[in-house]
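One protein chain is absent from this view; the other protein chains keep their places.
Chain IDs A, B and C follow the sequence of writing; residue 1 opens each chain.
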Amino acid sequence: MTSPTLYALTGAALIGIGFYGLIEAQHLLRRVITFNLIGSGLFVFLGAVGARNDGFDPIPQALIITGIVVALSASALAVGLVVAHSRASGRATFPEEDEDA
Amino acid sequence: MTLIFDAMLCALTLGVALATVLGCGVFRTIVFFVVYGLLLSVAWVRLDAVDVALAEAAIGAGLTGVLFLAAFGKLTRIGVEAEPSPKRFHLPAALGCIGLSGAMAWAWFALPEPHRPTPDLSDALPRAGVENPVTAVLLNFRAWDTLLEGTVLLAALIGLWILTRDEDWHHRLGRLQHVRSGGVMESFGRLLPPVGTLVGVYLIYIGADQPGGAFQGGTVLAAVGLIAALAGLLRPPRITECSWRMALVAGPLVFLGAGVAGEVFGVGFLTLPGSIAEGAIFIIEVALGLSIAVTLALLVIGPPEGGDSE
Amino acid sequence: MADFATYLFTGVGLFFFVAGSVGFLRFPDVFSRLHALTKADNLGLGFITLGTAFQAEAWRDAALLALIWGLVLLAAGTVSQLISRDALRERDEK
Partner (left out) sequence: MTAWLTLMAVGLLVSLGAALVRVWHGPDRADRMIGVQLAGTSGVAVLVLLAPVEGWVALNVALILALFAALAAVGFVKSASTDGGGDPEEGEDPVEPRPVGRNADG
């Protein structure tokens, strides 16, 4: 077991955790956050691929840096939509879930 | 010993991620997500990716926290009811997600052995004009990606501004920030930005040779600007202000200009010949760093909200 | 000699961090927890930066360590003041 393997497995587990959170989430802010968890799990996996065999691969790193910044901008847009939705409807969940409950 | 450290860090990261997902209450989720970002920036250093760690430190530990906490505050002021009900544990969903993780783990062991650094890349690096291979990839070899990425940021900001209510359009972005004059928050807002600006500019400057560059420095500058804005010392602009709009598009515009120049001089669109690559990359980095900083700061500040109309 | 100083100071630093965490877990109310944490951790970080500075190869790194500690002190002072004010107000409103 080497360190990159450890981080790759962590990344894989983070993706699973994030997906579970996304499926379970009802509050919209929680959805945005769990979606970010999936994304960063993928970044960790990709970063571990770049670090295999004591290597230093700049291409995954460059992709991850742009990915992190884009993830932040997408989250900001999503959060803006959540706030606008809540302002219009008075709730931070989608209507179909309220019918379920 | 380092393996024990890695194992501990991974275990802690997974524990915090689980707490983010399973904890009741959105506030607890946000707090654990900020802690998660902090741990991740340590993990990037261990994965030999200092460039990524620099960006993650400014974004994960700073900007996302402010973004989600501010949104949480807005939702509670709107009067949104608390998160519905403690959730039941869904076994099928959990099993499916475990299967997904298992598939990813299998993919890791099934991946072919890499040849590193790839022969093409090690041939090309001396012609890139910069010492830092990550900067070389970002601004020279894969310049297309980076140019489009700058455009995506701009698109996200425009999308966010579209959500503005009509009556707020001519107000300043975000909420009106006010602090006690001479208070702790104001002093903090005066002390930190000079140091932070220095660090951000330094990161952009050294990006050619060492870990750093437009993205890393830009995120640092964005967080610095956010601190100054929260302390009420830097008033956010209005959407209609022309100079700020220029700052938003400066990076993509300069980048595009360099790309067109490459086409005109017959080396191909977005191709930087080795002789001028160093200077061109530096100019692009400065412009792009500025644009990233302004765009990210304005994205976190959010659309204009007028006074206290809620 | 320099190695010995590193062993000593980083060890002391870790002790303060552990003490801060124990206080954070065990103290009865939010204000004493805040106190345990900001005091103990910043002292701990001070010792750790001091211990690591003995390994520094250049003055630049030692100066950077001092700057890092100073920034964390500034942040901790600000945050403890703001959070305790907020907690006070929250308590008054209950």
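In this section, a residue touches a chain if its C-beta (ideal position, glycine included) is under 8 Å from a C-beta of that chain, and two chains touch if they have at least 3 such contacts.
What you are looking at is a predicted structure, and each value in this text was computed from that prediction instead of being measured.
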In the full complex, displayed partners of the excluded chain: B, C
Out of B:Arg77, B:His90 or B:Arg190, only one touches the absent chain, namely B:Arg77
Interface residues of chain C (partner: the chain not displayed): 3, 6-7, 10-11, 13-14, 17-18, 20-22, 24-25, 30, 33-34, 37-38, 41-42, 44-45, 48-49, 52, 55-58, 61, 64-65, 67-69, 71-72, 74-76, 78-90, 93
Absent-chain interface as seen on chain B, which is shown: 1-2, 4-5, 8-9, 12, 15-16, 19, 23, 25-28, 31-32, 34-35, 38-39, 41-42, 44-46, 50, 53-54, 57-58, 61-63, 65-66, 69-70, 72-83, 174-180, 183-186, 188, 192, 195-196, 199, 203, 210-212, 220, 223-224, 226-227, 230-231, 308
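Here is the rule we go by: only the chains that are shown with their structure count from here on.
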Interchain centroid distance [CA atoms averaged], chain A/chain B, Å: 14
Could you state the distance in Å from the CA-based centre of chain A to that of chain C? 31
Hey, how far is the Cα centre of chain B from the one of chain C, in Å? 27
By the touch rule stated above, which residues of chain A touch at least two different other chains? none
Given the complex with chain B, which residues does chain A contribute to the contact? 1-21, 23-24, 26-27, 29-30, 32-34, 36-37, 40, 43-45, 47-53, 55-59, 61-66, 68-70, 72-77, 79-84, 86-87, 90-93, 97-98, 101
Contact footprint of chain C on chain B as seen in their complex: 184-185, 187-188, 191-192, 195
Under the stated contact criterion, what part of chain B meets chain A in this complex? 2-3, 6-7, 10, 13-14, 17-18, 20-22, 26, 29-30, 33, 36, 40, 43-44, 46-49, 51-52, 55-56, 59, 63-64, 67-68, 71-72, 74-75, 78-81, 83-85, 87, 90, 93-94, 96-98, 100-102, 104-105, 107-108, 111, 113-114, 116-118, 121, 133-134, 136-138, 142, 145-146, 149, 152-153, 156-157, 159-160, 163, 215-216, 219, 292, 295-296, 299-300, 302-303, 310
